[in-house]
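Everything below concerns the one structure shown next.
Apart from one protein chain that is not included, each protein chain of the complex appears where it belongs.
Here is chain A:
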Amino acid sequence: MPNLEHPAYPAAKLLQLESLVPCRESQVSLLLSIFGEREQFTFPSIFIYGHRASGKTYVMHTLLNTLQLPHVFVNCVEYFTSRLLLEEILIQLQSYSEAEQTSHVPCDTLNDFVRLFKQAVASRELQDQTLYIVLDRAEQLREMEANILPAFLRLQELTDRNVTVVLLSEIVWELFRPNTGCLEPVTLYFPDYSIGHLQKILSQNHPPVYSADFYAAYINILLGVFYMVCRDLKELQHLAALNFSKYCEPVVRGEANERDTRKLWKNIEPHLKKAMQTVYLREISSSQWERLQCDDGEPGQLKGLSAHTHVELPYYSKFLLIAAYLASYNPVRTDKRFFVKHHGKIRKTNFMKKHEKTSSHLLGPKPFPLDRLLAILHSIVDNRVAPTANIFSQITSLVTLQLLSMVGNNDQLDGPRYKCTVSLDFIRAVAR
């Protein structure tokens, strides 16, 4: 275990920091050595990546807050345009400096930003300390104007101030690199937490009423059930909090004491398995789950979201959907064979071309023109169907319901083409 050591910061602070970031000590110490002392210039840009819930945001947040380094923290999803993003950075900078709210300054371009940024930094008593701009979910930057990302990477050079941009992302740097080239940032990888790490982190925050050992045993059971499907720390924390009251039940009722691990395990294990099928998949909501726990009811009473798959459709919509499905998954050449009464003989040999032998369900739906859909509809409906306006509007409403989808919607006159987007199971249910 590397103990955090750095001459620039007091030891007490470092100790506190260490306790806050379990299992991420090596990354933090690396970051600290990159940062250097408060006034020292550091790399212009740092790129940190790692999976969801591997502690990127949390570590940066705690690091900057505990050591009280001047920083700006922005989520790029929330500020979805470059303008919003730049303005948000400026607003956060200004709110740091003084209490009085300076009026809102519009900032449309990076040029403006650099100018305003210099002003803001100057007005702040930074004493040449490094300012950190952390951009969370930085993959969104790629969707903004092309100059945003390269400019952030060399912001230090552009503004000529002691500033470092930290990018946090779930994807690797190679996917960011613009065509025109840019300043390469220092990349840093946050590996996934191992099961041991998860156990350690989850057990750290035990409820005050119960002992740490008791809670650790609970976490152990929880991980035993969920580790196979979920390694997301946040999700596990959520699940742990949801199910803990059930775990404690025998203890509260006095049927078992805290050390009676086997009994407790027997009590909680089926419950957790049920939770994996319902709450974890968001089939039923966590509040409903809690209510169930309180009432001691069976989760069977509450149907999950996917239990309600049945969709009631008007008579012709059903047939339209079935016709669309047939048109999407059958090759055109077989239409005559399937839908015309006296189609004549078709030679068995050579009937299927080679590529058609692979299941068409693997290939996915193919687009078909409107006329073909109507022709199939006419042949599968018993009585005559007049091509009324209602039929056509039903096709459109099926498109809005996302049961069909329009392919290449260039021109209505050009003969629109559709695809059927529903599954075989759905069609079976409709056709019944």
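Operating definition for what follows: contacts are C-beta pairs under 8 Å (C-beta built on N, C-alpha and C of every residue); 3 or more make two chains touch, one makes a residue touch a chain; residues count from 1.
Heads up, the rule we're going with is that contacts and distances are computed from a predicted model.
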Hidden subunit of the complex - UniProt protein name among "Origin recognition complex subunit 3", "Glutaredoxin domain-containing protein", "Lipoyl synthase, mitochondrial" or "ER membrane protein complex subunit 2" = "Origin recognition complex subunit 3"
Message = I'm checking contacts with the chain that's been left out. Which of A:F41, A:F80, A:Y227 or A:F338 qualifies?
response = A:F80
Note = chain A residues touching the chain left out here are 52, 75, 77-81, 84, 87-88, 104, 106, 205, 207-208, 234-235, 237-238, 240-242, 244, 281-282, 285-288, 305-306, 308-317, 371, 386-391, 393-394, 397, 400-403, 412-415
